[in-house]
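This report concerns only the one structure given below.
Removed: one protein chain of the complex. Kept in place: all other protein chains.
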């Protein structure tokens, strides 16, 4: 109810940073040099194309991890008729997100200095712990709710997160 | 902005009365006995059917004077995208109304006791005076704005009328 | 007491009046134009009668049709609101002749006070200070020149039938007087149908103050504090407040008492306003009387706790006013901003259109008077006032902070619609305004500066 709308909340400081980090992670995990790279900040997008792999074919195929706007409710909304999240990618490469189970601080590793729970490219099972959200010394495990391959880590280690914030993007049935 | 809406304004006292009078006038002006008669009060309707006239044909034709809800604005509404009045009847028998040019008292005759300006069934020219609206002794002529045949007189003589209120229903090209 | 009142107005004031009637258990019938048939006040009133087409001359200014409507509906009284017929003595007379109470002063008094030259004479008789000027309407440019020579330049030439900031012009040099006189005379004839002019000394850098009075038919005349209406754009008020900032209590009391005495002197009944100019030496001078409820009446209501429309109705019904002078207690500060459907970027041109999104501010000590709603077609035929934002606070700084908050909460969107909320917020932030040190020149200076910067 504001004629001169208050400024939209500034993008979380880590938004572009973490996109950048995600892209780097994706590039790290890929053995080949990409043909095209696209980041975007506000709508949170990472897009990378590699030249087609199959011999005899030309052109590119694209492995896209288009990030949906963060903050979609993770709770069922019984009173609302609105779907809780935009429909996920159709076809084989269905994207999904692992969300923060509470507001707190996100950690990628069980403890400082140790290896992260997951890296981009890892395959995860349903129930596999992929991170921690800490609130006032209380550690809440972050778990994948279905199997998939980690496509991007959306939030930096030790960054503050809101409840419901997408932390990790996965692809259900990763393409080769 | 009323949860328990105030009662809708009572229909003008003369609504059903005047429909009835209109119907009687129409019947008077017709030489034959109708086969069907329908009045309606809230939506202001008069419907009369006479047996088909043409020899060798059976069934009925209907001469309908379905009254549109009264009170449609008679002014152009430059700012609104809404048509000022419901689309008039299609085909040959286009209905139209003569509206009150101001709030006041409607008179059918030039003076008490004299013959009315028009009767149901009369043909009128554009500009033909069909009544008077009087406000504080100021007489405003009511004129048809196009030619037609008087189908119904909607308001009783000496009845109070609002600006824009339909007074007389006409049919542009009356059917035999 | 009346059982049914006809409201001969539109917009926020029609709704305002209907609300008080409903609280009093009085039925309402609203006389409206074709352009307003789907308006909120028409829906809100118990009954409605369309008196004429959109053009005000044939609807809201159509005395005969409105009185006829009152007779048709069986209303015992007509509330004229402000503008339109509210200060038309002929209309009041037609009401009286038809046995309908006109909610306002009697026709004959209204005629005398409506003649600004006459009103000035009566005020002077009652002991109100007036600016040096022509003793009555001048009989031509020659007489005006003579009067101007006596009072000294600059002078203000004013239409005797004028008011509300129209039909007036400043003359700074003797040689300009004849041409300005002729032009103003033509304007006065065109706007008010009356070419008579009078003149007064013109004061630079003045504040516009006014005293709300109410008088009943039992001789009880009460003043209700001073409003400051100095925030004006081309003599149209934008922001009003009460009490007047920076006016010492004894001065406010003296002005109030002077206004009440003058109203008592002429036997004023109903709610009225004595308008004054205040110069930089804190001298005040009578300008005119407004014989109607004013747009800015809510600020007086907020600091006194009185419902002025209720008082108008009670008094018109022959009842005594609700209070006497010792009962009046001014508490805190109230401020009103007029939110107009105008485009400040196009020299405040009216910006009529259809409202697609509408949210009114709320919360503590916030009062919104508006006929706005989603779907409202703001018609081009009438004034552009869309809403009044009124706040109250214990002190002026809090009132300004609250108003700033309230203006920020307004949401008015739709094709064609622009409002003045943004500009009002600029005024609220002006250091002169914040200090309460502004004169009627402030807004025009702000705009001149913006225009210069913009070039």
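For reference, chains read A, B and C in written order, and residue numbers begin at 1 within each chain.
The definition used in the following text is that a contact is a pair of C-beta atoms (placed from the backbone, for glycine too) under 8 Å apart; a residue touches a chain by one contact, two chains touch by 3 or more.
Keep in mind that what you see is a predicted model, and the values were worked out from it rather than measured.
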item	value
Of A:116, A:141 or A:160, the one touching the omitted chain in the full complex	A:160
Interface with the unshown chain - residue positions in chain A	1-2, 6, 9, 71, 73-75, 77-81, 102-105, 135-136, 138, 160, 162-165
Touching residues on chain C - with respect to the absent chain	15-16, 19-20, 22-25, 298, 301, 305-307, 309, 322, 329, 331-332, 359-360, 362-370, 373-374, 392, 394, 398, 401-402, 404-405, 408
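Quick note on the criterion: only the chains that are shown with their structure count from here on.
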item	value
Most contacted chain pair (by C-beta pair count)	B-C
Furthest chain, CA centroid comparison against chain C	A
CA centroid of chain B to CA centroid of chain C, Å	43
Distance from chain B to chain A - Cα centre to Cα centre, in angstrom	69
